[in-house]
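Complex shown without one protein chain; remaining protein chains in place.
And then subunit A:
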Amino acid sequence: MSTQERETGRQIRCLIAKVGLDGHDRGAHVISRAFRDAGFEVIYSGLHRAPDEIVQAAVQEDVDVLGISILSGAHNTLVPKIVDGLKEYDAFEDTLILVGGIIPDDDREDLLEMGVGAVFGPGTPMEETIEFVRENVHDRE
């Protein structure tokens, strides 16, 4: 991308969020860096965030993509709270939500139904995730 394009074009903004109690954020760091190298603007939330905090950050930063990293197994309680929070601020419609981490197959369907764009398990190639973001980021006027 040339400087010219960058000045006039739209930049994909992402929030990489660690929600809940799990204290392992190596994956979140790796994805943040990969997204940065892909030319995205990445905001990393830091560890141990509550759903409210993630909603606050996603709304204020007006991100196109919200990547939630969860390894603790608490996705069934945490993700719905975030989805509801985004809806409350009219931010749900144009935010692409991704969930990464350890998610049992049975739960995947529920998350996707809830409005999550994709669930990426361990070992997903980085290119696949980046490509998915590029293709599925919501159009804005």
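In the analysis below, a residue touches a chain if its C-beta (ideal position, glycine included) is under 8 Å from a C-beta of that chain, and two chains touch if they have at least 3 such contacts; residues count from 1.
Methods note: contacts and distances are computed from a predicted model.
**Q** Given the options "ABC transporter permease", "Putative monovalent cation/H+ antiporter subunit E", "Anaerobic dehydrogenase" or "Methylmalonyl Co-A mutase-associated GTPase MeaB", which would UniProt use as the protein name of the unshown chain?
**A** Missing chain, per its UniProt entry: "Methylmalonyl Co-A mutase-associated GTPase MeaB".
**Q** Of A:S32, A:S69 or A:T129, which residue touches the hidden chain?
**A** Checking each option in A:S32, A:S69 or A:T129, the one touching the absent chain turns out to be A:S32.
**Q** Need a quick check: the contact residues on subunit A for the chain that isn't drawn.
**A** Residues in contact with the chain left out: 1, 3, 6-11, 13, 32-33, 35-46, 50, 52-53, 56-57, 59-62, 89-91, 141.
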